[in-house]
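Here you go, one structure.
Omission of a single protein chain aside, the complex is shown with its protein chains in their original locations.
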């Protein structure tokens, strides 16, 4: 079974107003997602604000989600750090805590070429015994991952899948095709929240939409429609989801880490899934007006 | 009827080996496309290497394609120039020569903000009586066109459609949705050759694929399948087209204007549609090995 | 004598409030600059808002400045257009109107590699008999010009100089050094208004500062100090000029073409050199508050 098949939300990380981890809210979020029918959980991703957590906090989150999930679905874990040997340390800790797979970016801060980046993944993969998923997220600094390299690493057994948040759908389609031509060594998923139907049509195995923290059941319905070939139903569901996605555009003039994730947190708080929409320092909190605008949209689409 | 509905290939511009326009080949290309069932023709686009033509040559191309097409489908015309009053001169000439619509980019070389870019489109639109289509092609220098501005210009009647070659499919979906919410003032098409099926699923009116110069009938079959809701057939056809699209990746280490368009020209020459794959100076010609690789793929997919 | 030696201001293009060219103001600007002691005049550059002029207006400006200057200093002319054969048409017209040299960018809108860009300059140079100066201005869309290519084109006699507005001073120093090692075929100037002293120290032949429209005499004093090796005096003069340059930062949230050039125009209008600070459509005019802030700085540094 493909490790990235279906809807795999990138979990938000809830905080208490004093900035400490809110593990009770994290438990409720896990149960909310599982009740929606999701196929896996991805913790310590960008939506989880992993960049702002210390190593000790990362471990606490993984430990808790693994315990709460109790094997009902796989838990995959992000491991962002600067380079391979540092990431290997992160990955080994995640494996020890029960991760089903680790999600690994290209090097950060370093300036590497394609051959060096391929070797980077080989070094990380050699350090753990669980699958490695390559994470393509050029907006956050690492280099764009080349299609041929990804398929080659799949063939070698170095990586088991790709989480594509590059925003390059032509590249994604070509990856899907090249992967199929190579015997499908890779499981491929997209982070494009509002075009999941189109990406499933062209061959994605799954989706990793941050918005699924708010509406997991909607994404699962969309995926199920696509699975049975009812593309009109999939599109209709996606269109409904996209009206909800407008919450991400209510915050204006915010930083990249404040707006969208802030909106998802505000919506989950309004739904009672998490207690507080607190953001980690130094990310600015949304204003009351912004939160009101977000809640109004959640209400309009019928989730409240 | 939407001005951008269906398959509207961006025509290649054929040259004689001495660099002069090859109008007989241009005639054959027009007949090849119309025989394939395309819904419109787009001349003087990026695939038409418009940047390399003088104004006199631009006029010659428009005049000839309009004459050969003889009203069977609309002919839309690209008008790239630096700023609004210069583009208006291009657009007025195109209108006089029989263009059904003009395709207009954001300012080039200039450094404008959003309000100034909106005004830019208003200045151009006020100078002609045919529809203006906004062309979003940030890779060539103009600014990315903002969704809200496009819908607003549609509401004002300034623009009638958008040709999106931005590669930002999430932005495209949001444009489709916002346009629908505004009462669909805009006709919207994508230049994403290898994900046309997915873009049609999510609401595109049409596609402007350079590869359709080579295989217009394939794209028309894909579009027709999508029109009748047979998405599996659409995807299967697109998958076949995508194997053909690999011709664009045979040239390696070429400039952006030499590789893909060079491959389309080489394929059309191999099919006998145009006489020579000559590129305008200073674009480097493809090597014999590259041409052989391209022809092999055209043969593999059964077009020869 | 180096074609780019000394202070060569890129002339503003004055407009009447109705948007038509103000040739009387243009005459006064020329006299203001010559009275300041400048070594040459550069018309139809970015500071001259050339992108917004039609070809007919370009010709009018060149004709008038050549006539007013009457041979007292050389007049060099910008020729921006998309590609080589189009630029050649611009350059031939400029030569016929009396240009001492033409200033030529890399291709716009086109996507070329290094070899194609070199050939681009050869095509333009072959079309005129006056010197060609390469203009490196990557912020406006054309590719960054490679050092080795520039020196090679200098050796071939294709180009006579480089106007560097790339903002890459390390690249500039390496160009200066490589040019000297090749026997100095090129005249090299910088557009970096606020570090002209440092650039002259490291070997620039001249400067092309937009701010010299406002204070030509200050830049000439700085250049003369540098010429006689009095670097402390050069730096002191540059420091004074830099306080004046703060006018460019008074406009906030403006487009790239509205802020700095708008400030230079407002200052020249306050000095009585030009009649109106009118900007070509669609560039937004500065607010009254912004103009007041600019005038206050002009007064502070003692120019009024």
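Worth pointing out:
Lettered A, B and C in written order, each chain numbered from 1.
The rule we apply is simple: a residue touches a chain if its C-beta (ideal position, glycine included) is under 8 Å from a C-beta of that chain, and two chains touch if they have at least 3 such contacts.
All of these numbers come straight from a predicted model, not from anything done at the bench.
Looking at the complete complex, one finds that the omitted chain is in touch with A, C.
Of the options C:54, C:224 or C:242, the residue whose C-beta touches the omitted chain is C:242. Summary of contacts with the chain left out: across A:17, A:157, A:229 or A:256, the touching residue is A:256.
Remark: the omitted chain is touched by one listed residue; of C:114, C:202 or C:296 this is C:202. Residue A:80 is the one among A:6, A:48 or A:80 that touches the chain missing from this view.
One chain is missing from the display, and on subunit C it is touched by residues 167-170, 173-174, 177, 192-195, 197-199, 201-203, 229, 231-232, 235, 238-239, 242-243.
Residues 51-52, 54-55, 80-86, 89, 107-113, 115-120, 122-123, 139-141, 254-258, 281-284 are the ones on subunit A that touch the missing chain.
In this text, only the chains that are shown with their structure count from here on.
The chain with its CA mean position farthest from that of subunit A is C. Here the C-alpha atoms of subunit A line up with those of subunit B after a rotation of 180°, rounded in steps of 5.
Chain centres here are Cα averages; for subunit A and subunit C they lie 49 Å apart. If you average the CA atoms of subunit B and of subunit C, the two centres end up 36 Å from each other. Residues of subunit B in contact with two or more other chains: none.
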